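With one protein chain held back, the other chains of the complex are shown just where they sit.
The first chain written gets the first letter, and so on, giving A and B; residue counts start at 1 in each chain.
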Amino acid sequence: MSEHQGAAVSHGVDPARIARRGSAAGQSWVARLLPSDPLGWLVLAFIVAALFSALIYAPTEATMGDVQRIFYFHVPSAWVGFLSFGIVFVASIQWLRTKRPWWDALAASAAEVGVMFTTVALVTGSIWAKPTWGTWWDWDPRLTTTLILWLVYVSYAMLRSMVENPAKRASLAAVVGILGFIDVPVVFMSIRWWRTIHPVVISGAGMDLDPSMVTTLMICLTTFTLLQLHILRLRLHLELQRDDARRLRDLILED
Amino acid sequence: MGGILPGGKIDMGSLTYLFAAFTVIWLAVLLYSFSIASRQKSVQRELEMLKAIVEERDPERLGG
Partner (left out) sequence: MNSYLNKVLAIVGKDVTSELRSREVISSMFVFALLVIVIFNFAFELRVENKEAVAPGVLWVAIIFAGMLGLNRSFINEKDRGCMEGLLLCPVDRSAIYMGKLAGNLIFMLAMEAIILPVFAAFFNLPMFTPRLLLIVLLGTVGFVAVGTLFSAVAVHTRAQEIMLPILLLPVTVPVLVAAVKATGDLLSSTPPTTEGPWLGVLVGFDVIFFTAAFLTFEYVFQE
């Protein structure tokens, strides 16, 4: 009789995880929206602090005016995008080493979260570029590397969607994740050299930074990092539950 | 450098850009969170259904 139990556990299904949050199904949509734990409330608080510091506390920049405030959200978005890919890198290595499914779930989650933030970074960078440099896009090292990173993420996601077998999918994705991450600094350096050898009219950020701006940037960086961790946790939970559902389905189909 | 008037200041029209950028960020975060939440709901439903099927076939609970 406990053969099913044993089978379920040996399939990797965690009974506790399925039982947990079963009560969430009954909550109203408002209740589900509000943070359910300390980290969530911390993120909310930091978001308010970030908005205040970026929009009110920070002084208006000398040459660019108020448009420069985009910087306080554009840079952290890009940073979070890179951080997420770093997580994909570590998770990929760990999956190949230990073959524990949790690592692959983490890689998949971090990749999706990373695409989101990198897209935001590219779009906001573009929006900032237009009034500042007069063009929507510039092939400067940072923006271009972010674009390449975005492309690697997307190719990673496409690869994942094209492989049926979960273990195979995890291993193939891990290989791409590892090489993709190593590639990012190489891309950055080569494009940096590409630009400095042939200097172009549009130069770098060229802002006058005073201390309060640095503080604001730090606050916003922290905010986005916390936000990313929070979202990543939610996404990871979703991914793990999906894995459980799949294993349960396999278990049922076996009978 | 386009967009910057001779004096160094930017005309107020550029606040539109600021608004656009902020909207992009927070919309993206919100929509993505909603996406996770709704996917969560459907996986939850599926899990409960699957759990019910397994329990139905086997009097012993799934160990939960």
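By definition in this document, a contact is a pair of C-beta atoms (placed from the backbone, for glycine too) under 8 Å apart; a residue touches a chain by one contact, two chains touch by 3 or more.
Small disclaimer: the values here were computed from a predicted structure and weren't measured.
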Contact set of the excluded chain (shown chains only): A
Contact partner of the left-out chain, one of A:174, A:213, A:227 or A:245: A:174
Hidden partner chain, touching residue among A:39, A:151, A:214 or A:252: A:151
Subunit A, residues in touch with the chain not shown (by the definition above): 96, 148, 151-152, 154-155, 158-159, 162-163, 167-168, 171-172, 174-176, 178-180, 182-183, 186-187, 189-191, 193-194, 197
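Here is the rule we use: only the chains that are shown with their structure count from here on.
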Subunit A and subunit B: spacing of chain centres that average the CA atoms, whole Å: 12
Parts of subunit A lying in touch with subunit B, wherever the complex brings them together: 1-2, 4-5, 8-9, 13, 15-16, 18-19, 21-22, 24-25, 32-33, 62-67, 69-70, 73-74, 77, 113, 116, 119-120, 123-124, 127-128, 130-135, 202, 227, 231, 234-235, 237-238, 241-242, 244-245, 248-249, 251-252, 255
Touching residues (chain side subunit B, partner subunit A) in the complex: 1-4, 8-10, 14-15, 17-18, 20-22, 24-25, 28-29, 32-33, 36-37, 39-41, 43-48, 50-51, 53-54, 57-60, 62-64
